[in-house]
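One structure, pasted below without further comment.
Of the protein chains in this complex, one is absent; all others appear in place.
A, B and C label the chains in the order they appear, each numbered from 1.
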Amino acid sequence: MSVTYIDAIREAQEKLLREDDRVFLYGQDIATFGGAFKATKGLAEAFPNRVFDAPISEDAMMGLAVGAAIEGMRPIVEMQFADFSSIAFNQIVNQAATHFYRTGVPIPITVRLPSGGTPGSGPFHSQSMEGIYAQYPGLVVLTPATVSDAYHMLLDGVALDDPVIYCEHKFLYRWLKAKSINGDHLPIGQARITRPGKHATVVAYSAMVHEAVRAADRLAQDGWEIEVVDLRSVKPLDMDTVLASVARTGRLLAVGEAFPWGGVTAEVVSRVSEEGFHLLDAPPQRLNARDTPVPYHPKLWAAHRPTPESICDALRKLLSF
Amino acid sequence: MSVTYIDAIREAQEKLLREDDRVFLYGQDIATFGGAFKATKGLAEAFPNRVFDAPISEDAMMGLAVGAAIEGMRPIVEMQFADFSSIAFNQIVNQAATHFYRTGVPIPITVRLPSGGTPGSGPFHSQSMEGIYAQYPGLVVLTPATVSDAYHMLLDGVALDDPVIYCEHKFLYRWLKAKSINGDHLPIGQARITRPGKHATVVAYSAMVHEAVRAADRLAQDGWEIEVVDLRSVKPLDMDTVLASVARTGRLLAVGEAFPWGGVTAEVVSRVSEEGFHLLDAPPQRLNARDTPVPYHPKLWAAHRPTPESICDALRKLLSF
Amino acid sequence: MLRARILENKLSSLYKAGKIVGGVYLGKGQEAVSASLGTSLIQGKDVFAPLIRDQAGRTAFGEPLIDCTRTYLGSVEGPMRGRDGNIHRGRPLAGMPAMISHLGAQVPVVAGMLFAKRLQGKLQGVVGATCIGDGATSTGAFHEGLNLAAIENLPMVVVVANNQFAYSTPNSRQFACADLVDRAKGYGIGGHSVDGTDLLECAEVIGRAVRLAREGDGPQLVVAHLLRLSGHGEHDDGSYVPAGLRSGHHGRDCMEVAIAQLIETGASTQEEITGWHDEIAEEVQRAVAQAQQEEAPDPYREDWTALSTRFPSAQ
Partner (left out) sequence: MLRARILENKLSSLYKAGKIVGGVYLGKGQEAVSASLGTSLIQGKDVFAPLIRDQAGRTAFGEPLIDCTRTYLGSVEGPMRGRDGNIHRGRPLAGMPAMISHLGAQVPVVAGMLFAKRLQGKLQGVVGATCIGDGATSTGAFHEGLNLAAIENLPMVVVVANNQFAYSTPNSRQFACADLVDRAKGYGIGGHSVDGTDLLECAEVIGRAVRLAREGDGPQLVVAHLLRLSGHGEHDDGSYVPAGLRSGHHGRDCMEVAIAQLIETGASTQEEITGWHDEIAEEVQRAVAQAQQEEAPDPYREDWTALSTRFPSAQ
C-alpha cells in the first residue's frame, strides 16, 4: 500500500469536507470529472453541493471565493494550472491579500496551484509562481515537497485565517509515493532538515528538494555530506532553521525551479547574507531555471530546470571555495 | 526654465510620434484629456489618429498592443496606474514576454506604469511592480530616477525590439525638475554613480535614489562618504557598476520602495553576495517598504516606505560593522 | 439623497481647502439611482457593495455619516483606520464590502457572498447588489462576475449608472451597443432601463428589479441613464463634457427633479425640505467636526502586518 502526493491532496480535501462544513471546493472540471489531475475524484458524489464546477473565469472564481470567505466560508479554489492564476492575479493580490489589512476581516481562502514543470507541458502549463505571490503582503505561500506535507500543509493551510497560495508540484503528483500520509508533522512556517550534512547547505523546496537529495547522494560517494533544507513554506520563511544549518556548514546553495530573477532563491540568499554573513565560509550560490519561458521539448525542459547534475556542479563549485 | 520628470515623459512621446510613424499611444483618457497625469497633453491634437482613448480593459489593451507590435508597430501603452496592470498581467507576462522566444517575432511594446507612492494614494494607486515583472523572462524593466533618464530611457526603451516595462515614479512627476532634459545619456543596462563615495554603497532606483542622496547628504555631515548607485534599469541589471562600487566601499545597502519579500533589493543583494562576496567588509543590507499594502494616510505612508531617516539608520548600522 | 448631496458638498469644500488628502469623488447627479437602490435593500440582511458614486445608496442602506467623514479625513477610529481612504470603505461583516479600486472587482465578490449564504441555508429572501459605471462594463471582471451570477442564478442586482463618461472617456469609446441593457439577454438575466434623473422612476424600476431578484428571478441588470454632474473627482472640472449634454435631458439634476416631484405630488413642501436641509447640514457638520478632532493613525502603534496569523518562528 502506498499513497501518492496527489492522493494526499485528495485525502486532505476529503477530510476537510467531512469535518468542516465551512469548506467547499470550487474549480474547473473538479466535480463530475474529479479535476484535470483527479485531485477531487469522487468528492462531488460524496459531498453533494460542496464541490462545484466553475466557468472559465479565474478572476471571478477568486472573487467568488473572497465573497464566500467574508461570509465565513473556507473555499478551496483549484486553478487548473498555476499558470492560469495569472487571470485571477488581481483578485488574489489586490482583493484577497489586502482585505484583512484594510478591513480587519480575514479571508481564509486556499488557492491550489498545480505548479512546476513536467516534460512536454510547455510555457503555459509549467510555471512556478510562488516567488510572484510571495512578494505580496497578506499572502501565505506553501510549497510542500513530501506526501505527508502535501496532506498536512493543506489541512493546516485551510485552517489559517489568511489567504494561502498552495503550490503543489505536478511532477510529484504520481511520481512521489509514501507508505502513509503520516510523516513528522511540522507547523507551517517551520522548515525541515530533509537530510543532515556538514559540508554545505542546500536550501530547496517543492520538487527541487528531491533533486537536491539526489545530488547529495551523488556527492556522498565523494565523501561530501550535504545538508538539504526543505523550506516547506516560502512565506513565511523559517530563517532560524536555514541560519542554523548554514552555521553548521558554512556554505549555502539555494535551489529553485522558478525563473532566475528574484524569487525564493534571491530572498533566501539575501536574508542569509544579511543575517548570517559571518556564518558563511564561501559566497552563497543560487541555482534556478533559465531565463526563458519553460520550453515544451523534453530535452530543452530538462536543461531548463536544475537537475541533480547541475546541482552537483554548483555544489562542487561551492565546496571548492 | 525648467523641465519636470513628467514633462520629459511627454516630450519623449512627442518626439517619438514625430519621428517614428510606427509609434502610437494607447491608454485610458490619454487623448482629449491628455492623461490622468497629463503625460500626453496636447498630443492627440498634434498627432491625429496616433493617440487613442482605450476602454477600461487593461487586458485587451495589452492584447491589442501585442497584435499591433506583430504588425510592426511600436505601441506605447499607458496604464492609468501601475496597480491596474494587474488586470493586464496575463497579456504582459504570458503573451508579450514569451512571444519572441516562442515564435522568433519580437514584440516592441512599451508599457508605461505610473508607479510608486504619494501621500493619500492608498493601497491601489501606489504600487511598485518592477520586481514582479522583472521575474519574467522576456521583459526589460526600466526605472528612471532623473528627468533626463525619464526622457532618454523612454526613447531608448521604445527603440528596443523587446517589451519594456517603463516604471515612472508619480512622486517625481512634478517634484523633480531639471534645467534641461540633456543629462549624461547612458545606454539601457548601464547604472550610474549618482554620487561618489567611499565608505558604503547604496544601490537604489527610481524615487529612492533621491531619498538615498538625501541620506548621504546627512551622513556627509558626520564625515561619511556614501556612494549612491542608480540602477536605472532593474532588468537587465548592471552588476559591473554595482560590483565596482562595492569593491571601492566594501559595504552595500540596497534600497527599494517595493514590498520587502523578494524584488529588486533581494536580487541585488544576492547577486553581490554571490559574485562579490570577497568585496564585502560587512553583511549586505536591504531596506524596503513594510510588508503591508501601501497605506492611505500620509502619516502611515511616510512610515511605510524608506525615508532619508530610515536610510541613515540602516547606513549607520552598516557602517558600524 | 439630500443627506448625501449635502455631505458631498461639504467634502468638496474640505478638499478644496486642503483638508482631505488623496481625492474626493462625488455622486452628484446620481443620487436618485443610488438612493433608490439603497432604499430597496435591507441592512442586516442584504448585501450592498457601493462603488465610486454611491454616497446616497450608502446612506440609504444605513452607513452612518461618521464612517464617511472618518475615512475621508483619515481618523483612526474609522472603519478603515487610515489604512484606506475615501470611497474605499465598507463594513464587510455588516453586508457592505469595501471596494478595491480595480473596477468590476466587486461583482464576483457580491456573487460569492450570496453563494455562501446559499450554502449556509441563509439565502432565502436575501438580495445582493452593486453599482458600477458605464466604463467598468468594459472590464473582464464585470463580465466574468455577472456571467457567474447568472450561472448560479443568484439573487443579485447590478445597477449600471451610465453617466456618459468614464473619467474623460465618452460612451462612444467604451461600447458600441445601443443601450447597455442589451447585454442582459446575453447573460440570460433580467434587464431594466431607467431614466436616472427621475427619482420616482428610479424608485419604481430599481425597486422592481430588487423585488424580482428577491423573489427568485435571478440576477437583474439595471441600466440608468444620466449625466455625471461633477468632474471625475474634485480635481477635475469635467470641461470635456459637451455643453449639449449638460443642457440636455440627461443633464437634469435629479435632486431638483426629485424636489419638484415631492412638492408636486404633495408629499412634501418647500419649507419642509428647507428644514431637512438645515438639519442635515448640522448633522454633517457634527460628523466632520468629530472626525477632525479624532486622532490620525500612529505609525508607532501600528502592528504593520497584513496577516491575521502570527507565525511564531518565521516571517
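Operating definition for what follows: a residue touches a chain if its C-beta (ideal position, glycine included) is under 8 Å from a C-beta of that chain, and two chains touch if they have at least 3 such contacts.
Remember, predicted model here, so these are calculated numbers, not experimental data.
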Touch criterion as defined above, residue of A:Lys198, A:Arg214, A:Arg248 or A:Arg290 at the omitted chain: A:Arg290
Selected from B:Gly34, B:Pro137 or B:Gly197 as touching the chain missing from the view: B:Pro137
Subunit B residues that touch the omitted chain in the full complex: 24, 49-50, 54-55, 57, 59-73, 90-91, 94-95, 97-106, 137-138, 140, 160-162, 188-190, 233, 236-240
Absent-chain interface as seen on subunit C, which is shown: 138-144, 147-148, 150-151, 153, 172-178, 180, 182-189, 218
Hidden partner interface residues of subunit A, rising order: 28-29, 32-33, 36, 53-57, 59, 81, 83-84, 86-87, 119-125, 290-293, 295-300, 302-304
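FYI, only the chains that are shown with their structure count from here on.
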Touching subunit B and also subunit C, the following chains: A
Chain with minimal offset from the mean of all protein Cα atoms: B
Most distant chain from subunit C, judged by the mean position of its C-alpha atoms: A
Length of the line joining the C-alpha centres of subunit B and subunit C, rounded to whole Å: 35
Where subunit A and subunit C are represented by their mean Cα positions, the distance between them in whole Å: 40
Centroid spacing, where centroids are CA-atom means, of subunit A and subunit B in whole angstrom: 30
Shared interface positions of subunit C, touching two or more other chains: 80, 83-84, 88, 100-102, 140-141, 305-306, 315
Touching two or more other chains - residues of subunit A: 90, 94, 97-98, 101-102, 137-138
